[in-house]
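One protein chain is absent from this view; the other protein chains keep their places.
Labels run A and B following the written order; every chain starts at residue 1.
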Amino acid sequence: MADTSQTQTAGPQWLGRAVLYALLVVFAVYYLMPLFVMITTSLKTLDDIRAGNLVALPEEISFAAWVKAWGTACTGVECNGLKGNFLNSVSFVVPAVIISTLVGAFNGYVLTMWRFRGSDVLFTLLLLGCFIPFQVILLPMAQTLGYLGIANSIPGLIFVHVVYGLAFTTLFFRNFYVTVPSDLTKAARIDGAGFFTIFWRIILPLSPAIIVVSVIWQFTQIWNDFLFGVVFSSGERQPITVALNNLVNTSTGIKEYNVDMSAAIIAGLPTLFVYVVAGKYFLRGLTAGAVKG
Amino acid sequence: MTTATSASGLDRPRKRFADYLETALPKIVLGPTLLIALFFIYGFIIWTGWLSFTDSRLLPRYELAGFVQYVTLFENERWWTALRNLGIFGGLFILVCLVVGLLLAILLDQRIRAEGILRAVYLYPMALSFIVTGTAWRWILNPGLGLQNLIRQMGFESFTFDWIVTPGMSIYTVVIAGAWQSTGFVMALFLAGLRGVDDAIIKAAQVDGASPTRIYTSIIIPSLRPVFFSALIILSHIAIKSFDLVMALTGGGPGFSSDLPATFMYTFAFNRNQIGLGAASAIIMLMTVVAIIVPLMYSETRRGHLGR
Partner (left out) sequence: MSTLSIINVKKRYGPVEVLKGIDIDVKDGEFLILVGPSGCGKSTLLNMIAGLDTITSGEIAIGGRVVNDLSPKDRDIAMVFQSYALYPNMTVRNNISFGLKIRKIPKGKQEETVNRVAKLLQIEALLDRMPSQLSGGQRQRVAMGRALARDPALFLFDEPLSNLDAKLRVEMRAEIKLLHDRLGATIVYVTHDQIEAMTLGDRIAVMKGGEVHQLATPQEVYDDPADLFVAGFIGSPPMNLVRAPVAHKNGKVGVNLHDGGETFFLAAPDAVQNGLSAWNGSEVVVGIRPEQITDDLARGHERSDRIKRRAKVDVVHPTGPDTLVLIQLNDTPVTCRVHPETRVQSGDNADLMFDLSKLVFFDPDKETRIR
């Protein structure tokens, strides 16, 4: 896009730029404020919180709230902190991300390079699946997990997240593979390569970027999920988001905001870390998801 | 390899098993996904639909009982509150996100130094869970030690900002937190759209003597129409299935004044053992999504075909 402000005269232009930057900074402060408040609050003592205000810096930095949130805070009846739930989340997020990405890659490959009658219909069906409010599948899924004997278990959560993540991962890979010329597959077939060889030797080596996009998207979605966690798991097996919500809502004794904030940061840290490290791919996932129509 | 003689009298090698397998493989590989899509999405929708026509309570029962649950649902004051809240939340949330998102995108599109950093700052909330967002804003918005306290300490003794604990107002705090999380995303969409506008068109407009404001209002923003639609579809989708944010921010409270259909469904289906009623509310949610998104998508794809 062209610089449309170039056409202005010198004086107002200087002023205009100043206003522009001021606005941008104000917005930046607004977006950063909650994060700042979370971090400072988590480092304060309870007395410090009561004595100071929202934006005041801690009198002295204390990690006690972090330690408590991690190890001893109550999340309902149990008082073991978030550490168990953090590990829970890791233990189902990692397999769910890997499986859904792999299957999505395969689906995308088949849907673009090996089209058959009905494959487009199938893709459309899957795509529309992205749009349903998940409330509409909760009750049957709860029953089905029971029948399969994986209700309230890590495999159960993996299963649910893979099933409902497939639409997105398939979409990512399909949209990427349609940009790969189909002549490539034809050439490989004539060279004697089969279905799997073409995938492993030709297509997959082209895909690192889209794999990263898919992995990041799935990781963020599944780690941040609350609905499936709260419906399909209980007690010790709950993921971290559910435990965080329980911790905040546990009304025994006084409200420890510093512990709440530490817990919130702990729950948000993995996805924030991914965002900082691979923001570019995160954005690509978001916009790829946006053009799903 | 077996051979036979063809109609033309030439050797005609037959297909081998491996060849059959090779042609069938794509379908075999896609099969499970097909079954999953059909069963776990469409089958479950039908299943839930069935449940909504029974009088299931604690346990699902499958004898049809007509529209009882729907009648009960629409006689339930709490459901009406949830629907009204969805209207307020959905409308405001979408409006704020679109307006602020577009504004930020335009501001960022002025050859800003440090654009990358600013963009990252506006977008980072999107990486957070709604639960984390809700927890943070719950602390900020609490009247005791949060924002209200801060402003009072600054000298405005009578300042009051206690929406989060005020029935009828708490739904607006959901809008604040929701918009904080999602505007960055809309900004990113619009920014990508702005960058996609053909340079030559803008240059032509400049040559024609159009002012920068004029160029934006009559050329650039209208050309963002497809982006606008994508954003609208995604935002309405987020709004309708919003669940986590309310749970973490207000828990649906005070009372049930900030309930949304999603929290209503959860409460009745899983806490109050009203499976039939929960199913009915889920079906209404699905119908709302269909009613909003299908026309949007339809008009957009149709326009796409005609316009290009």
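By our rule, a residue touches a chain if its C-beta (ideal position, glycine included) is under 8 Å from a C-beta of that chain, and two chains touch if they have at least 3 such contacts.
No experiment lies behind these values; they were computed from the predicted model shown.
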Quick one: which of A:Thr72, A:Thr197 or A:Ser234 touches the chain that's been left out?
A:Thr197
Chain not shown: contacting residue from A:Arg189, A:Lys255 or A:Lys280:
A:Arg189
In the full complex, subunit B touches the hidden chain through residues 6-8, 10-15, 19, 22
Against the chain that's been left off, what residues of subunit A make contact? List them.
181, 183-184, 186-193, 197, 201-202, 205-206
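Convention: only the chains that are shown with their structure count from here on.
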Here the gap between subunit A and subunit B, centre to centre from mean Cα coordinates and rounded to Å, is 14
Which bits of subunit B are touching subunit A when the two form their complex?
22, 25-27, 29-30, 33-34, 36-38, 40-45, 47-48, 51, 60, 104, 107-112, 118, 120-133, 135-140, 145-147, 149-150, 153, 180, 184-185, 188-189, 192, 194-195, 197, 199, 202-203, 206, 211-212, 215-216, 220, 229-231, 233-234, 237, 240-241, 243-244, 247-248, 251, 261-262, 265-266, 269-270, 275, 278-279, 281-283, 285-286, 289, 293, 297, 300-301
Given the complex with subunit B, which residues does subunit A contribute to the contact?
1-5, 7-8, 20-21, 23-24, 27-28, 30-35, 37-38, 41, 49-50, 53-55, 103, 106-107, 110-111, 114, 116, 119, 122, 125-126, 128-129, 131-141, 143, 163-164, 166-167, 170, 194-196, 220, 223-227, 230-231, 241, 244-245, 248-249, 257, 260-261, 263-265, 267-268, 271-272, 274-275, 279, 282-283, 286-287, 289-291, 293
